[in-house]
Structure formats: structure tokens, C-alpha cells
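Below is one structure, written out as C-alpha cells, with a few remarks after it.
Yeah, one chain of the complex is gone here, protein chain that is, but the others are all in their spots.
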Amino acid sequence: MTAIQTNPVVRLEIASQPELLAGARALIAAMAQRCGFNEIMCGQISLAVDEALCNIIKHGYNCREDERIWISISITETEPKSIKIIIEDTADQIEVSEIRSRDLDDVRPGGLGVHIIKEIMDVVEYEHRQPRGMRLTLIKTNKPSQARENKEQKT
Amino acid sequence: MTAIQTNPVVRLEIASQPELLAGARALIAAMAQRCGFNEIMCGQISLAVDEALCNIIKHGYNCREDERIWISISITETEPKSIKIIIEDTADQIEVSEIRSRDLDDVRPGGLGVHIIKEIMDVVEYEHRQPRGMRLTLIKTNKPSQARENKEQKT
Amino acid sequence: MSNTQQLEIFIESEGDAKIVRPVGDIDLSGAPALRQQISQAQQEHPTRLIVDLSGVPYMDSSGLATLVEAMQIARRNDALLIICSLQDKVRSIFEIARLDMVFKIAQSREDAISM
Partner (left out) sequence: MSNTQQLEIFIESEGDAKIVRPVGDIDLSGAPALRQQISQAQQEHPTRLIVDLSGVPYMDSSGLATLVEAMQIARRNDALLIICSLQDKVRSIFEIARLDMVFKIAQSREDAISM
């Protein structure tokens, strides 16, 4: 599925509380920086993770604050460096095809999170965990020369 | 032992690599901020944790980079808010009395970490974990009015 | 280490414009407070509502949703909603969400007032 074989160097477990997003973002941004991403990209990668965590809190756990979310982070040692972030929960499993943002032209509050995640990350893969919950795999590779190309292909 | 009964809201597991200290600091600073500490204090609390992690990497694991360190963070819900940080490893157990900094007047490189941790945190407790490794409990309470007093008592 | 900030929200007036100025990160934990302050400012039916983001280093889609809702309410009230003084990182999320063309965005607060 992915070319990255490194063991996760960092694992974070947080309660499903909006107040903890800031801590998760700070950790992700610092790890992205270790991967050589510039400040704007570090901010965007932590935004993508923030959006995924928000969705788990809102949709997966219906805003219950006593549930758990696990985030594991690995960084490849070889160039071009990649950061891989796996986010897991124990929420009800839903069809992966139901996870999608609204049509961007139909402007209304909400419905942007999944779009933001997909715009920022190179790989965005939702799947069912065993025995329960969802797993989201996010990968971003730090290829300065190809960054532009990727973006153009995508849009 | 401690008055704080809250379950940890955040658990972090990192490999014993100096490159990961920045991520741990960023997380701790963001959590300390949730606890209402000002910017200087958030920086000092993450410095205390950084020093404890450095010691585990250097002395506990003899700079082996494939070992693990666990950090759990809890914050009290009631005023005055406290942050409690528990740091655990699986290194060889040593006598708690051996964990102490050099005499500050005997200026030479090193030998300051434990002193810094004790200056910053209100509670600093080392103990043996079962079945192996060490556990360090750090607590800092956000009592603006008493902060000065505590410091004066200590020095 | 971290320049994440606990959100504070200031309400200011200039002529017939009401200005809502949040300072800090706007995420799922901060967006409800912003929503509440904007809604309160809107209840006074100002002809011009300015959201000054100069003090916001970070916003996620919860913040965007709050602003889209505020814009829709402003339209119903025949009021003008202007967002101003975006930091680069926040501007980039408006662009990713393709909302940079949907909102009236001013460079500075002065521009927002005279727009």
C-alpha cells in the first residue's frame, strides 16, 4: 500500500476533546519540520491532521469527550523524506465512500474538512480497523520540485 | 502521593532519539498553555521535560536510539489548575539518591539537568517501575500568587 | 516552543462598523466562542461587520464554517461582512477551501472600513 516501512517513532494517544487539538497540532508541526518541510507546509500538515481529528470527534464520536484517538507518526530516513501519519479510532465503522466533502460551489457552513485533507496530503486512505473503528493513513512527501506538479494534477 | 486524580488526557510514546525532543516540547508547551501558564512558564515546563528525556536517553539508555519513552499528561479541571507529567522508561533501575546534579559552584560542563527540573517543577519524584525501568512524576500548579513564595522557600 | 494561543475575542466599533477581533487559534475548541460573539454583534444590526483576523495565526474548517454562517446571516440582514488582515497561513486555508473568492477580503482594517 505504501512505500514507507519505517517504524513509527512517535505515538500519541489523546482523549476526544477539542481542547487537545492544539497539542496534537504542535507535535505534528514539529515532526513535519524534522522532515524538512517549510513553515507553511508544517502548518498545512498539522491542519490536515486537525481536520481529521475534528471529524472523528464530531462524526465518529458524536462529540463524546471520553473516547480515545491514536496518532502514530513515522518519517522516512531516505530522501525524499516523507511523513506518514496514521490516525485510529474506535467509532462506528462507516462506508468509506460516505466520507467526502460537499460540492465546493454550494457554499454553506461546514463540509470542507475532507477536501482540505485531500488538498494537503499526497495519500489519504480511510479503512476499517479490526475489530472496530476507522483508520486513516496520511502521507506527505517533501519533494520541492514536484510539489507544484502534484498540485496541478490534482486540481 | 499526589492530589491529582484526573485520568491522563494525552499519552505520548517516543523513540529514544534526540531529534524527537522538539516534538515532545511542542506538545508539552501546548498542554501547559491549556493549563493557563504564561509563555515563559510553558517554555520552562517543556524545558523540565526535555531535561528529563535527555537524562533517560543519555544515562538510562546510553544513547541507544531504539528504546522507548512514555510520557503521560493530565490536567486538573479545578482551580488552581495543575499539570502532571509522568515519564517512564525501561532502562536499568538505579538508586533514586544517585539522581542529582553537581554542586552549582563547581562550574563544569554538564551536571545541571536535575537541578533545572527541580527549580522549575513543584513535585519531582523518581521511583522504580514494575517490572523494570524508572518512573518520574512532575507536577506544576498554576498559582500566580504563590509562585514567588514557593521559589523563595526552595532557594 | 509553541505560539498556539488560547482564543480571546475583542469587539470594537468604528463609525457605523462593528469589528470582531479574535486573537489566538480558531479551531473546534475556539469556534463556538467566535460564533457567539459574531452573532451578538449581528444582533445590533450594524451596516458593516468586520472580522479582523490580524491576531489569528491558525484557523481550521470550524472557523471557516463560522465565517460562512456569519456571511449568510449578514446577507439576510442586508449588511456587509468583510474579513481583513489575514496572516499568510490563514490566507492559504481560505485558498485551499476556495473561499478567497466568496468572502469580501480586505488587506487592512482601514481598507475594510472604506471599502
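Going in written order, the chains are labelled A, B and C, and every chain counts its residues from 1.
Please note the rule applied: a residue touches a chain if its C-beta (ideal position, glycine included) is under 8 Å from a C-beta of that chain, and two chains touch if they have at least 3 such contacts.
Computed from a predicted model, the values in this text were never measured in an experiment.
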Residue among A:V9, A:A30, A:I75 or A:I139 that touches the chain left out of view: A:A30
Missing-chain contacts mapped onto chain B: 17-19, 21-22, 25-26, 39-40, 43-44, 47, 50-51, 54, 57-58, 104, 107-110, 112-113, 115-116, 119-120
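Everything that follows uses one rule, which is that only the chains that are shown with their structure count from here on.
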Chain A and chain B, separation of their C-alpha mean positions in angstrom: 29
Approximate Å spacing (C-alpha centroids) for the pair chain B, chain C: 39
Whole-Å gap between the CA centroids of chain A and chain C: 26
In chain C, residues with contacts to at least two other chains: 1-2, 4
Per-residue overlap in chain A, given as positions that touch at least 2 other chains: 17, 19, 22, 25-26
